[in-house]
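Report on the following structure.
Of the protein chains in this complex, all but one are displayed in their positions.
Presenting chain A:
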Amino acid sequence: MTLFNYSASELQEMIHNKELSIADLTAEAYTRIEALDEDVKAFLALNKEQAMAQAKEMDEVPASERGPLFGMPIGVKDNIVTEGLETTCSSKILQGFNPIYDATVVRKLREAGMITIGKLNMDEFAMGSSTENSAYKITRNPWDLDRVPGGSSGGSAASVAAGEVPFSLGSDTGGSIRQPASFCGVVGMKPTYGRVSRFGLVAFASSLDQIGPITRNVKDNALLLEAISGVDENDTTSANVDVPSFVESLTGDVKGLRIGVPKEYLGDGVGEAAKQSVLDALKVLESLGATWEEVSLPHSKYGLATYYLLASSEASSNLARFDGIRYGFRAENVESLMDLYKETRAQGFGDEVKRRIMLGTFALSAGSYDAYYKKAQQVRTLIKQDFDQVFENYDVIIGPTTPTPAFKVGEKNDDPLTMYANDILTIPVNLAGVPGISVPCGFSEGMPLGLQIIGKHFDEATIYRVAHAYEQATSFHKETPQLWEGAKS
């Protein structure tokens, strides 16, 4: 049993009744990390001294000045910059890098009174689906330490699933929040592109990246998204749209809701257990008054190729800034400036990052641009139109988050294309820019499965309403991995 069995509102009530202090809550996170992280390996850097000092100060703040997330501990993915706290993107090229400002989301966490516990492991520069591409350590799935937690936000999902922290932030470019949330049995939301400021998120693919929350239940997730959303003058791609109260949308009422279920999401390549768990979930939603019909997103199968061309192209440009000059790792014993660039990048980047920089540089180079890059941008339009058409007649789209549950560490390392196939059900959502969530919807061979609920642009409220109604009618989110109880807490 840990304090992190409780939701934010339950914890707030305990704090209000003086059964618990914010300092106790912060200490609980570090106690859990000390007991569990040797196995789970979710955290890269800890912010212990500052966090404990901050907690003590916050215990003095009057109740009237506290919001729903005040004093809540949170872990932050290591591609989100935190002033004075090492930020590496799990890459050797940023080893020892201490940011000189906070990302907008980190500022917003502070304004909400949340306490940053530490930085979370990931695939290097968010390129990967297993967190095996970290230059520092391989995060393990708390449900089975021989399996991957998914990626690239593997540390963010694993830390919440292990009960080390009740909240974390991840980022999602092609599924990097939803896929690990699914693998680890937690709730992960990729908001609409533009909903959350990307200022201070180290850029991978700028037209696809979004920051989003990972939690153990839907309500906490809605609270956190509300706190980090909004237009930001430091991010010209953040959208100037109203941020509704997502928590108010959690009415439990889905009567008359129209669900589209793409036949492509229950077709070849998707495992039986994933399919069955989705059909079971649809029955639950039907019993609550929703209706569903089969629909088609005919260009889904082209999503993977489109994504790898576009994301790699954008990455090859974004990662040009890592040159060893102004920050991070710098190669030694080189003669010329050109060699300094080349050696720094060759020694500083891992293989997957190099592979994508090479692919992107190739796709953008003279003679390839029209055939690969422009072609992929055109197919992106077709994929986006698929979603637009379905959303003319349906409120949400539902399918599995991933074709299979978490695989074993080392199982898919040999062939990049096999690893990429993990993301076939999440990638189209990024290409269309729409929001999507993964919520726990069952187990297969003891490993969690995720239900993906996709909504219209800027309609996270409906997604949360459906996810919450489903969650309240089921108990999968209450399950915890065996090591949860094993902690000496």
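FYI, contacts are C-beta pairs under 8 Å (C-beta built on N, C-alpha and C of every residue); 3 or more make two chains touch, one makes a residue touch a chain; residues count from 1.
To be clear about the criterion, contacts and distances are computed from a predicted model.
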Options "Thiazole synthase", "Phthalate 3,4-dioxygenase, alpha subunit", "Phenylacetate-CoA oxygenase subunit PaaC" or "Aspartyl/glutamyl-tRNA(Asn/Gln) amidotransferase subunit C": UniProt name of the undisplayed chain: "Aspartyl/glutamyl-tRNA(Asn/Gln) amidotransferase subunit C"
Candidates A:Phe70, A:Phe167, A:Tyr308 or A:Phe391 - the one touching the absent chain: A:Tyr308
Hidden-chain contact residue, picked from the options A:Glu65, A:Glu294 or A:Glu335: A:Glu335
Sites on chain A contacted by the missing partner chain, in the whole complex: 97-98, 100-101, 193-194, 207, 233, 236-237, 239, 299, 301-302, 304-306, 308-309, 316, 320, 323-328, 330, 334-343, 345-346, 349, 354-355, 357-359, 361-362, 365, 372, 374-382, 384, 416-417, 431-433, 457
